[in-house]
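Removed from the display is one protein chain of the complex; every other protein chain stays in position.
In order of appearance the chains are A and B, and numbering begins at 1 in each one.
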Amino acid sequence: MPGSTRASSIADAPRLPALEDTARIQPAPSVGYARLIWRQFIAHRPAVIGAIILTTFVLLAVFVPLLSPYSPSEPDLFNQLAPPSLQHPLGTDPLGRDVLTRLLYGARISLTVGVLSSLIAAAIGVILGAVAGYYGGWVDNALMRLVDLLLAFPAIFLLLILFATIQRSLTIVILFLGLFGWLYLARVVRGEILSLRERDFIFAAHALGASNWQLITRHLVPNVMGAIIVTFTLDVALNMLAEGTLSFLGFGVPDSTPSWGNMLNGAASYYTRAPLLTIAPGLAITLAVLAVNFIGDGLRDALDPHVRHV
Amino acid sequence: MNRSALVSFSATLAAAALVAGCAAPASLPTAPAPAAGPATTGGKSIIIAKVEEPETLNPYITQLVTSIDVLSGVMEGLMDFDTNQVLRPQLAESYSISDDGLTYTFKLRRGVKWHDGQPFGAADVVATWKIIMNPDFAAFSQLGWDKIAEIETPDDHTVVMKTSERYAPFLSYVATTFISPKHLIDKGVDAFKQEFGRRPIGTGPYKFTRWETGQFIELEKFADYWAGAPKLDKVIIKIVPDDNTLMVQLTTGEVQLTDAVSAARIEEARRLPNSVVLTRNGLEWTHMDLKNIGFLMDKRVRQALDYATPKQQIIDRLLGGLATISIGDQAPGTPYFNPNIKPRPYDLEAAARLLEEAGFKKSAQGILEKDGQPFVIEHWIVAGDQLNKQIQQVIAASWRQLGIDVQEREEDIKTIWGPNGYQFTQAMTAALYSWTNANDPDDMFYWHSSQIPPDPTGTGGNLPAYFNQYEQQAKIDELTAAGAAEVNPEKRKQIYWQIQELLFEETPVIFMYWPQRIYVAPRNLTGFNPNTFNFLLWDVEKWDFEN
Partner (left out) sequence: MTTYFARRILGAIPLLIGISLVSFIFLHAMPGGPDALLARNSRMTAEQLANVRRSLGLDQPLPVQYARWFGNILRGDFGLSFTQFRPVSQIIGERIPHTLRLVIPAILLSIALALAGGILSAVWRYSPADHIISGLSFLGLAMPVFWFGLMLQLLFSVQLGWLPSADMTSGDGSLIAGVKHLIMPVLTLAIGTVAGWSRYIRASTLEVAGQDFVRTARAKGLSERLVIARHTLRNALIPFVTVVAIDIPFFLTGAVVTETIFSWPGLGRLFFDALRSRDYPVLMGLLVYAAILIVVFNIIADLIYAWLDPRIKYR
């Protein structure tokens, strides 16, 4: 994977401190620049493969009602745990439902959760990070204390408590992953803006009478857009994994809608009779997350001139 | 690894019920906690697997059946139930009841010793009564014991209990409660709560010797047992929460006996070369509460839902056939079970007809409507149990075929029973769970108007009637109260048969099935005879290995 050398492509739970300096300052975007980025991106082979895989998943998830004759939820008790066959390429589950069909419906949940929760996180993270970085002083102090507090929280315990007790729904999963997922992005954005703030073009804009709000939205945030996009992409992957884990533990998306995670819940009881029940959904998650990570990596290389030359 | 919920829940109820000593164990114990290798060298020993670990072995404050299962080899009551649901002597050799039915006199067995060598006597019974009634100790059940006005001990081996009122189930609650040693109760409420719960001492055939948290509990034979020394030297209860591990360990012989194999894996268990599978009826009835609110207040609607619930399919395809279809709240195999009632067959057409009769029409979207209101029903199950989820999917799919908008809810057991539970919302709900009966047909708890919780944190088991009493509430009250007071067995039976007919017709809940208890035991184990009306180690002193 030439070019993708930064440690920051790490997308697993423990966040690494060095991630903070991932994105570098770029000149303000222009048409020529966009083309450059695109060229960089498509030159990044894994990223292109990732994009293809992801597109395939999205298309299958959207068109599965047309592609499959089966219902993802209707049980067929006279066809339980059928082995793979032409009718059921991945067999059926303990209630006689087609596993492949459920897998494709599951892609909807996984992708929706991944994207929407990361959008929420990005919105909060960018706003709070920018405000902290731009205003500094007590605002910065207060916000960063809050981030510290939340980071010091044994998040998994807390999340599980929440999920164990609140009515399970897709919305809740998305909301909570979003509300807990902005901390890291806020730090990145704050760090970037803190350093940008002191630069000449900001002083210039300020002198020309730009308001604080204009400064943040027009000058500062666009300049950290690269970092935001990269972090966002990696967040999508993380949140897809989080959904899988939560649903596997029985705390996530309710069973009436198949998700890759909840398909794995209880699958262990069928190891001997239907190992595909365990293998298939996990492979699907892995593939999808891998695709998103590749894309994130490609984006980083394309958006971050510093990385390219390492 | 997720096998808790429904079971855990009913198990919990059963155990709590049991404080009075007589409720029945639930079939499949539950939940998790891991295991390790206890030393089994030397002598004859048996290793029993339980899915769930006791939280405390103090019999008056445990909430789990698994604790009572362990204690049933360690502690004893004055009497206990045999396999015919008849009381047999234990610590009491005999008893008599005064003509007015208020005074019970027990003659205690002589020469009985506690595991620490102290002699057992009448003072222990009195101390047990006092600790159970002590408000600071806060025992989870005082049932029966709270009817005692006074206990006299004319000598060290006679106990005279004077009750304040005539109470038919007195013996089945009080006489079966485990008796604790006075010399340990006297150490104080806190010490008794904490220390006894980790190190129980009884008069039973086995004495408690060791407890490795999360791994195993070890019992050793008590040579001075009053009925003669037991045959096996050690009984080890190993905690094996994972069902794959359980099957593997049954195969390798690391675990020899268990009541934890689920119905879904019964075929695998039957193939084990050195084991036999035994089944017994249970006292646990799985049903769906139909909250008496909205459309569900119409009897025809409730009956329609009964017709639309494929119980036999669920039993055959999901429970391996190991359950008996249910028509009421009295266990098949007991005299109180009414054999004349036939369950409603699975019949969607009959259901549709009843709904039409009740005034429902299908909307353009195919949803049933009445008076412009769509028929939306929340279907609740207890979280964490695969079987529950599967049953829910099957029922929801079936009801949807009728045009009912079924919304699945899966919640933590404590959430369900807390103030935010299904029973306290205005929505129409059907809730799937089990109650476990005691060794007495008294069912006021489930149906009587006095058992409607006064508020969401209040006590009581008549949940469907929280917002609106049943149409036939007066009659139900009258019959259930009469049943609890009646002492003539034949008349009592007639009352409960009548109650079952009324309940079947009214369908305040959908009666689903009575799951069987499944035991896997070594082929060469003799004397093992699981008892519907008692606990796992009830006859452990008879167990032995054939050569």
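Just so we're on the same page, a contact is a pair of C-beta atoms (placed from the backbone, for glycine too) under 8 Å apart; a residue touches a chain by one contact, two chains touch by 3 or more.
Not measured: the values here are computed from a predicted model.
Trainee: Please identify which residue in A:160, A:175, A:194 or A:225 touches the non-displayed chain.
Mentor: Among A:160, A:175, A:194 or A:225, only A:160 touches the chain that is not shown.
Trainee: Give the residue, chosen from B:215, B:275 or B:292, that touches the chain omitted from the document.
Mentor: Answer from the full complex: B:215 touches the omitted chain.
Trainee: Of B:245, B:449 or B:472, which one is in contact with the hidden chain?
Mentor: Only one listed residue reaches the unshown chain, and that is B:245.
Trainee: Considering the whole complex, not just the chains shown, which residues of chain A touch the missing one?
Mentor: Touching the missing chain: residues 1-2, 4-14, 16-18, 46, 148-149, 151-158, 160-162, 164-165, 237, 241, 244-245, 248-249, 261, 264, 267-268, 271-272, 275, 278-279, 281-282, 285-287, 289-290, 293-294, 310.
Trainee: What is the set of chain B residues that contact the non-displayed chain in the whole complex?
Mentor: The list for chain B reads 1, 4, 8-9, 12-13, 16-17, 19-20, 23, 31-39, 55-56, 58, 61, 63, 135-143, 146, 193-194, 197-198, 213-215, 239-242, 244-245, 248-249, 254, 384, 412-421, 438, 445, 453-454, 457-461, 463.
Just so we're on the same page, only the chains that are shown with their structure count from here on.
Trainee: Looking at the complex, which residues from chain B come into contact with chain A?
Mentor: 1-2, 242-244, 262, 264-265, 268, 313, 317-318, 383-384, 386, 389-390, 392-394, 396-397, 408-412, 415
Trainee: Going by the contact rule at the top, pick out the chain A residues touching chain B in the complex.
Mentor: Contact set of chain A toward chain B: 73-75, 77-78, 80, 94-95, 164-165, 167-168, 250, 254-256, 265-266, 268-269, 271-272.
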